[in-house]
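Removed: one protein chain of the complex. Kept in place: all other protein chains.
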Amino acid sequence: MKPYPILLSSLLALLLLLSGVSLLFGAEQISIDNLVATLWQGGDLDFIVNQYRLPRLLIAVLVGIGLAVSGLLTQAVIRNPLASPDLMGISGGAGFAACLLLLVWPQIGSVWLPLAALVGGFSAAAIIWLLNRWHQPSPARLALVGIAISAFFTSCIDFLLVLNPVEVNSAMVWLTGSLWGRNWDYIWPLLPWLLILVPFSLYLAWSLDLLALGDESANALGVNTERLQISALFTAVALASVSVAVCGTIAFVGLLAPHAARLLVGFRHQLLVPVTALIGALLVLSADTLARNLAPPMELPAGVLTATLGAPYFIFLLSRYKGW
Amino acid sequence: MSTATVRIINSRYWASGTVMALLLMAAFVFSLISQSQFGLSFDDLWLTLSAPDPASLNQQVILSLRLPRSLVACLIGVNLGIAGALMQGLTRNPLASPTLFAINSGAACLMALSSIGLGLFSDLPIELITFIGAFIGGSLVLWLGGGLSSQLNPLRLILAGIAINALFSSFTRAVLIIADDKAYSLLHWLSGSLSEIDWASWSQLWPVSLVAMVLALTTCRGLNLASLGDQSAASLGLNVLNLRLRVCCAILVLTAISVTLAGPIVFVGLIAPHICRRLFNHNHFLVVPLSGLIGACIVSVADLLSRFVVPQAETPVGIITALIGTPIFIYLALKEPAS
Partner (left out) sequence: MLTIENLTVSYGKKPILNDLSLTIKQGSITALIGPNGCGKSTLLKSIAGSLKPTAGRISLAGQDIGLLGHKERAQRLSMLAQSPTTPEGITVRQLVSFGRNPYLSNWGRLSQQDHQVVDQALTGTGLADLAQSRLDQLSGGQRQRAWIAMVLAQDTDYVLLDEPTTYLDLAHQIELMRLMQKMNQQGKTIIVVLHDLNQACRYCDQLVVLKAGEVQAQGSSEQIFTRELLRQVFSFEAQIINDPVANKPMCIAL
């Protein structure tokens, strides 16, 4: 295990490098001098770099952070390392609500999408929370309910699309985990949420370590477990929902980023939050960069790549997990 | 138990069974004639049976469009209901459903991929492609979820299902975006629709379903034993692996043929066994076939409703089952005591 500051700097450096790559490569390749010049002064390439690739890069990073930290918090509250917001139907709820808004009110500014998504995400989360509270279900049962809720919201979305066939394409593009067409308009709705919620997650981190000892032990040590779980779950749902509002469901980030982080730094959440955030950003950014460059000018949705890489790794984790 | 009590229980079962059968018949009959642009009525139906007239347009509509569709709806309902009962018996979890096996998403994915002309599949008939896709999905989940190992862990199976489902859905969605001209028809199929059904579908459906149903019925005794736990059942003489193979085969075939003809129809396999256990008991000899009956009711009623929900248009039946099914499912999930 590397000492923590070195690890953190390495991840940051990697992120910067990847950012550079993502700005340089694409349907049109740009040289480094041109890139630097355009960033400072604009010019012919201003559109591609400053209006297209740069905001997209920033959104990928922000969404990656949001999804990853959301997954970390969900796993801490549900106390199962295989939990994640997309598996619990939260992304489905968020997606449905935002989709509803888009189809019913196509002119609405993108500022309102995260709010609608929040309402949807929280509705789904409420069901899961109630279930967890009343019955303390086994992880299997919780997973099954999550699947059902996801399937329900997917059907609801399909229903909306059937009613409004004209909007199918835009809805599809928006729903599938993709960063296509995301520009500066989408950053401003997203940024405030992250600026507040990620530091808040760090604040909850120490108490989350105690929560891992079990409800009774945590209570005995002076932790208000109920308030902690609600705060953590609230934050997780909010982060997942706003990320879904901007990019649709990018699967597996919330599941795998925390895992990878744990392999690198252990169980302490104060260390995990920053590392998970960085790994999430790296995952989404690489997925999107690859997606844009595999078969240009055709763009695959980033969600396909995260699923293609994520699913096999997840299965691998399943076979190694000894907690059965 | 006194004979009087046994008689009471049996008569209660008969009552429930009869109600279900009547409901099914009502849905069947109504779906033959309702909401048609040709204005079908009971008279047309009566005439079709008593005085068949090949020249009458109304009668032709009933015979060649409505009748196969209602029959297929019924049989698909039976298939999914039985598959659901088997799934819940296999995983010993009342919240499991055939969707877990990524059968639907596998079929959808392969169909989507072939519709954009990808790979070697584009020359085969569409039904074969979806069937193969369904099988690939199901087998992958089974293999990766440890279904063939000595200890079946339901959670691992469920999680493998989630992962494979996510994988296939992402490919399907990618196709939806890339091939936007095909998006609408693909989406329509993905929602589970019975509007394309004809007699050819029926002739494909019933032989395969019959074989799978017979296979399913042979597993009833084994499932009863397996509900005690794999180890207890094995010590009672059950060949656990053999049972699991037969059950999985039956689930795969029943669900695959249904998704091939009508697209993914969810929740039927989840709800039907639940209702069955409420009305009857947990004996698989009753649960398996009667879940089929209840499944048929659900799909027939949903198909009937699908013509009414949006005026002058049809809502895909899969959406109706999902919209009705989820509140019921959540209610059931919240009511069940922790296991």
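Chains: A and B, in written order; residue numbering restarts at 1 for each.
One rule holds in what follows: a residue touches a chain if its C-beta (ideal position, glycine included) is under 8 Å from a C-beta of that chain, and two chains touch if they have at least 3 such contacts.
Small disclaimer: the values here were computed from a predicted structure and weren't measured.
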{"item": "Contacts of the hidden chain among displayed chains", "value": "A"}
{"item": "Per the touch definition above, residue among A:50, A:164, A:183 or A:219 touching the missing chain", "value": "A:219"}
{"item": "Sole contact to the chain not displayed, among A:67, A:210, A:233 or A:318", "value": "A:210"}
{"item": "Touching residues (missing chain, whole complex) on chain A", "value": "79, 203-207, 209-210, 212-217, 219-224, 262, 266-268, 270"}
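Keep in mind that, in the parts below, only the chains that are shown with their structure count from here on.
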{"item": "Residue ranges of chain B in contact with chain A within the complex", "value": "93, 95-96, 99-100, 144-146, 153-156, 158-164, 166-167, 169-171, 173-174, 176-178, 180, 183-184, 187-188, 190-191, 266-267, 270, 310, 315-316, 318-319, 322-323, 325-326, 329-330, 333-334, 336-339"}
{"item": "Touching residues (chain side chain A, partner chain B) in the complex", "value": "82, 86-87, 127, 130-131, 134-141, 143-145, 147-149, 151-152, 154-156, 158-159, 161-163, 165, 168-169, 172-173, 175-178, 251-252, 298, 300-301, 303-304, 306-308, 310-311, 314-315, 318-319, 321, 324"}
